[in-house]
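The complex appears here minus one protein chain, its other protein chains still in place.
Order of writing sets the chain letters: A, B and C. Residues in each chain are counted from 1.
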Amino acid sequence: MIKAGIIGATGYAGGELVRLLAGHKEAEIKWYGSRSYIDKKYAEVYQNMFRIVEDRCLDDNMEALSREVDVIFTATPQGLCASLVNEEILSRTKVVDLSADFRIQDVNIYEHWYGIKHPSPQFIPEAVYGLCEINRERVKKARLVANPGCYPTCTTLSIYPLLKEGLIDPGTIIVDAKSGTSGAGRGAKVDNLYCEVNENIKAYGVAVHRHTPEIEEQLGYAAGEQVLINFTPHLVPMNRGILITAYASLKKEVSYEEVRRAYDKYYASEKFVRVLDQDVCPQTKWVEGSNYVDVNFKIDKRTGRIIMMGAMDNLVKGAAGQAVQNMNLMFGLKESQGLELVPMFP
Amino acid sequence: MIKAGIIGATGYAGGELVRLLAGHKEAEIKWYGSRSYIDKKYAEVYQNMFRIVEDRCLDDNMEALSREVDVIFTATPQGLCASLVNEEILSRTKVVDLSADFRIQDVNIYEHWYGIKHPSPQFIPEAVYGLCEINRERVKKARLVANPGCYPTCTTLSIYPLLKEGLIDPGTIIVDAKSGTSGAGRGAKVDNLYCEVNENIKAYGVAVHRHTPEIEEQLGYAAGEQVLINFTPHLVPMNRGILITAYASLKKEVSYEEVRRAYDKYYASEKFVRVLDQDVCPQTKWVEGSNYVDVNFKIDKRTGRIIMMGAMDNLVKGAAGQAVQNMNLMFGLKESQGLELVPMFP
Amino acid sequence: MIKAGIIGATGYAGGELVRLLAGHKEAEIKWYGSRSYIDKKYAEVYQNMFRIVEDRCLDDNMEALSREVDVIFTATPQGLCASLVNEEILSRTKVVDLSADFRIQDVNIYEHWYGIKHPSPQFIPEAVYGLCEINRERVKKARLVANPGCYPTCTTLSIYPLLKEGLIDPGTIIVDAKSGTSGAGRGAKVDNLYCEVNENIKAYGVAVHRHTPEIEEQLGYAAGEQVLINFTPHLVPMNRGILITAYASLKKEVSYEEVRRAYDKYYASEKFVRVLDQDVCPQTKWVEGSNYVDVNFKIDKRTGRIIMMGAMDNLVKGAAGQAVQNMNLMFGLKESQGLELVPMFP
Partner (left out) sequence: MIKAGIIGATGYAGGELVRLLAGHKEAEIKWYGSRSYIDKKYAEVYQNMFRIVEDRCLDDNMEALSREVDVIFTATPQGLCASLVNEEILSRTKVVDLSADFRIQDVNIYEHWYGIKHPSPQFIPEAVYGLCEINRERVKKARLVANPGCYPTCTTLSIYPLLKEGLIDPGTIIVDAKSGTSGAGRGAKVDNLYCEVNENIKAYGVAVHRHTPEIEEQLGYAAGEQVLINFTPHLVPMNRGILITAYASLKKEVSYEEVRRAYDKYYASEKFVRVLDQDVCPQTKWVEGSNYVDVNFKIDKRTGRIIMMGAMDNLVKGAAGQAVQNMNLMFGLKESQGLELVPMFP
């Protein structure tokens, strides 16, 4: 039985980790870290866990924690994990960091976009970007996994095969993303009040959203060259779900079958990436509560562009689900252990 | 492995049965009956099941079906199950009927409230009302289970202990219920369009809703006398969830502890009924996707009344989840098999 | 042109006052008071007012304000208006207080339920409870109007005729209320975040909600005797709207026509109270954005009870609209001036 500790257990991603690990046969949570709710019963913070979790919240002492658990999940704001982690901890326990601290290999880019000094850049090189479908083998051997961001996961998986196969022009990629509100976290801000979000849609972080360089780095690996994109996230009045609609110019005229083959080449044997049937557009509701990413595409011969679409649950495949998937890989478990969740509809 | 067939597999309750049985270790679906979608791939009707269910929809031939499966679920409109079932079928296979056909023991009351002639009243006496927490032993031996209605499940479980213990006056019960829109089914009606339901709340079926006599019958068993209630359902702009708020006059002054003991007497060892801590009001979101019913109460000394509250997922404990719970009991499986679902929040 | 000042202009009720007064032909806002946003452009707080309101927010100096305007609206937390108002101010300007400070005639009851010391009880006797349809003549002569609470407005108007006509037993009244989330205000609290409210319904303040004594006082005037009720509010995932469902025992058997006559007696010539046709249940969406209250009732002969229903927009008739209606009466304007708003559907 793998012992897990969570730092930041009372945010929405932390809460989802608790939900998923509660149903995981080979892992158990030993530490519910939450600076804001120390000593409070976890089930009083999230009443859905009433009679399921009896523990109380603890502080976020990673040092102490590393002596008690096999794996630590950090579901905390930027900078925290990087400031707590050290060689001693990593020598004792594995770390899956759900923040952005170790996602970007170039520390200057990290510091530029996040506006903070990286507290422990020495661990960046060894950190593995935990997009399981792409970096599976490296994840298996990692001590420190940088769990990908929600938008980057959905975007990269939707575009990856076409860049790998050289079908699209990397300089033309535009990503228009839409996210449910749980992505904004559980902080008490006016902007996230029910009445401000409901019956409303808006773009935010236009041209400056921090997930941009993370996406660009991953797409760059696929393209084999530097990639710059436009990325525009939107806030949608729903709890969960991310949909990305991406546009790129095709390098040459291609048929549906050619593009389909590209997707199948990379995803045919992937459990969690579902390439939908022709002309079926992904919908966030079809993956809600599950670890699936549904992807599809449409060729527009009139403009010579291709529209790529991807939908997933931002809290599952976009955060906690992928973190568990990474844990499974790191510990040699079945990759889908605890993640055999059937999407809930409606 | 128990073989199950579903008649009405493409309604919302049918879809939820598919979701739950997909995660059930000891049952598998052999027949996806759907008159409206014969020969269509089930996963094309519910795309959340893409790559999970490969079967196509079949017709609703209960005769043929009974030769292939161990248990038939009928998630169909009133009157259909009663018109298809017969002694031969019941001798071969068990039936869990999610419609109201066998819920009410007095056929005259059924025919009065539902406005149809009951096609097979001879099976009413043997049908067991499948409210597992109350009729567990009888369910275990049943061939034919009448799966309770959503409102009756939530209402009965919320009030039952106080009637059994004689704490409230049965003549004063008022039930004000609120339901998510999946309770209205998947029929294409203007009233259920997004724009008609969203940003809106209304009562419906005031003083004439068909669940009234079903609730009255069950409460009557608890009270040991005939019970008449007021029952007012409301349509709430959300997909899932039922909340009932019930009012009754206390027979005498009681303390919190006395009432609490009454609830604990019946539910302390029940997995799926959670009596919340003092002053915590049930919320539908805390049980979403799970088989739990959360109940609680508040004494109002000023008026001598007690307010009883219950929340559950109408598609799980209010329909498909309870149906699976009944199946588990009927086949001697662990009662919670396939129902160990952690509520999803947010 | 009447000059108006608003203290608390950046809460939801304050914002609605601004919306309504922007369309009022005979009033103009001279003072946008908002302690939290002093010096900020009002249209930057509420971007819907961009290019409609050019003013900046000011502080909440009622003394200074009373020298510049004819009427002051206080849309502020309990206790503030009562602490600012004095004889000098009232001699110069009229005040419509949207808080509860002057709604309850018995100061002990106010202090008990609100848990604060009333700062200026000497003004309570002269304050007029501004439920226009009932206290119209007194409002016309008032200096200080206590604008009714949202729940009390909807509840009182729904029940009033039956108490006045002695058709129902005052001791049996139960009010089950449902409100949109704007009623909870614009404060940044976790409980009001989108993800906590959406797809959820709950009761709150059960048996202790502060609107209870306000309703009881008003119903008491109608009944001519003391009235105690059960009042249970619920939070509904929608921005606007209140629906109340009230229950009471009929004193004798009555026909639909008799009850209908009672409603018509009081409301036939009221513009803003619409008694719906037989069997049509009020829906909050049908009054959204308008000053209407839609009411109706249903007799349940089985139980000898009557179910009374009322729907209105909590921010309009339940707050800002009624405040403007009161202002119109106080200044001898046409009562519906600025309130000829057609409900928006969908």
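In this section, a residue touches a chain if its C-beta (ideal position, glycine included) is under 8 Å from a C-beta of that chain, and two chains touch if they have at least 3 such contacts.
Values in this document were obtained by computation on a predicted structure and should not be read as measured data.
**Student:** Which is it among B:D60, B:D101, B:E133 or B:E199 that touches the chain not included here?
**Tutor:** Per the contact definition at the top, the residue touching the missing chain is B:E199.
**Student:** For the chain not shown, which residue from A:I229, A:V259, A:V275 or A:V293 touches it across the whole complex?
**Tutor:** That would be A:I229, which touches the missing chain.
**Student:** Please identify, in ascending order, the residues of chain A that touch the omitted chain?
**Tutor:** Missing-chain contacts on chain A: residues 174, 176, 178, 180, 195-196, 198-204, 206-207, 228-230, 232, 234, 236-241, 243, 245, 247, 281-285, 288, 298-300, 302-303, 305, 307, 309, 311, 346.
**Student:** Could you please point out the chain C residues that touch the chain left off the display?
**Tutor:** So the residues of chain C touching the missing chain come out as 12, 15, 19, 22-23, 44, 46-52, 182, 199, 239-240, 274, 276-277, 280, 283, 285-290, 294, 340, 342-346.
**Student:** What is the set of chain B residues that contact the non-displayed chain in the whole complex?
**Tutor:** Counting over the whole complex, chain B touches the hidden chain at residues 12, 181-182, 186, 188-190, 192-199, 237-239.
To be clear about the criterion, only the chains that are shown with their structure count from here on.
**Student:** Angle of the rotation mapping chain B onto its copy chain C, from a C-alpha fit, rounded to a multiple of 5 degrees, please.
**Tutor:** Rotation angle, to the nearest 5: 180 degrees.
**Student:** Which whole number of Å gives the spacing of the CA centres of chain A and chain C?
**Tutor:** Centres of chain A and chain C (C-alpha means) sit 46 Å apart.
**Student:** In angstrom, rounded to a whole number, how far apart do the mean CA points of chain B and chain C lie?
**Tutor:** Result: the chain centres lie 38 Å from each other.
**Student:** Indicate the whole-number Å distance between the mean C-alpha point of chain A and the mean C-alpha point of chain B.
**Tutor:** Comparing mean C-alpha positions, chain B is 36 Å from chain A.
**Student:** Among the residues of chain C, which are close enough to touch at least two other chains?
**Tutor:** Each of 195-196, 198-199, 237-239 in chain C touches at least two other chains.
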